[in-house]
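Below are the structure tokens for one structure; questions will follow.
Yeah, one chain of the complex is gone here, protein chain that is, but the others are all in their spots.
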Amino acid sequence: MIKTEIKYKVLYAHTDQMGVVYYGRYFEYFEAGRNDMLYKIGYPYPVLEKKNIILPVIESYCRYYTPAKYDQEITIISILYDIPTVRIKINYEIYFENNLLADGFTVHSFVNSEKMKPSRPPEDFLEIIKRNIKSDEIFI
Amino acid sequence: MIKTEIKYKVLYAHTDQMGVVYYGRYFEYFEAGRNDMLYKIGYPYPVLEKKNIILPVIESYCRYYTPAKYDQEITIISILYDIPTVRIKINYEIYFENNLLADGFTVHSFVNSEKMKPSRPPEDFLEIIKRNIKSDEIFI
Amino acid sequence: MIKTEIKYKVLYAHTDQMGVVYYGRYFEYFEAGRNDMLYKIGYPYPVLEKKNIILPVIESYCRYYTPAKYDQEITIISILYDIPTVRIKINYEIYFENNLLADGFTVHSFVNSEKMKPSRPPEDFLEIIKRNIKSDEIFI
Partner (left out) sequence: MIKTEIKYKVLYAHTDQMGVVYYGRYFEYFEAGRNDMLYKIGYPYPVLEKKNIILPVIESYCRYYTPAKYDQEITIISILYDIPTVRIKINYEIYFENNLLADGFTVHSFVNSEKMKPSRPPEDFLEIIKRNIKSDEIFI
């Protein structure tokens, strides 16, 4: 698997009147983790876009254990278990000080942005994934 | 089951640079549908809150078929299939002109907001659900 | 002047842990009002976009008097006082039950989306504005 980790500060903007982070905002945290993973493997999303590949979300899921709160610096862990096919599934775990706050996943399809049709991932993208997925390394 | 329907206008604010609604925003649409369902069965969420019952989300899921776009007036269908226990699960379907754009669900627990502990739903809330869930009626 | 009015429901998503609507969300309410004004004068924003005219915001301002709250059905009033030149300024007032909650404005420039250069507004757009701005009518 490939596992990356990023810190993120909870803003007032993210909270709701229950005094905790609004459930829909976790999907922005997932996005922050996802961007970060692509960066750290050396294939940032804008590079994909330049190759006319976009990654629309086709499924998203989150389970909430303990609410994230304003001003916490949370940790977003992103995990890739499987080599992508026409789809890629990324798992996420959100922590605050070793407590798991939430976890979930997103599934994306590779889409050619010119033809707006499903596509295979670029070869060099697959190469990078295959090279990294064997290890247990955490990129920080 | 109980099924309710509300219209919602897609704002520019909801879109992202892919030219479609950002995947995390659908959970706000789900919330709009959920609020609306509670209203239409005659038990708006603020009434629950006044009884010191809150409904934190413990699970959320969305599948995306066709992207919602700026300026569309989408239809949000909310469906309750089962009588709630200490949890309530609500399903959602998002349509634009008879095309299913996305569907998903949220699961909530009933929590006593004073003790911050799980709670059973209020009796009169269950009454209303039981009375309505037999029918196939769409509240509009 | 041209004055239009639309209702909008405050979601949980809009609130923050102060128990009121987050200050940045009012700019989405302004957008909802702005879209609505363009509709009601018969020149929806997507029509402008098809003519390769976009309206990026170059200034925005909001003053907050009384906080909007969850579940309120607020009224968004949008007002155009002046015939646009290369810019258009729209004013907004947000009410709940006759109480002014907030007011403000946005200023936009007309930009040709192909050349990404400032542009004059389309002639037929100006025509519509000139025809309507004389009256004091509220479109609802």
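Labels for the chains are A, B and C, by order of writing; each one numbers its residues from 1.
What we mean here is this: a contact is a pair of C-beta atoms (placed from the backbone, for glycine too) under 8 Å apart; a residue touches a chain by one contact, two chains touch by 3 or more.
All values reported here derive from a predicted model rather than from experimental measurement.
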Option from A:Asp71, A:Glu97 or A:Glu123 whose C-beta touches the chain left out: A:Asp71
In chain B, positions touching the absent partner: 12-13, 15-20, 22, 24, 70
In chain A, positions touching the absent partner: 9, 11-13, 27-28, 31-32, 35, 44-46, 70-71
Chain C, residues in touch with the chain not shown (by the definition above): 18, 20, 23-25, 27-28, 31, 54, 56-64, 67, 106
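Heads up, the rule we're going with is that only the chains that are shown with their structure count from here on.
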Whole-Å gap separating chain B and chain C, where each centre is the average of the chain's CA atoms: 28
Residues within chain C bordering two or more other chains: 12-13, 70
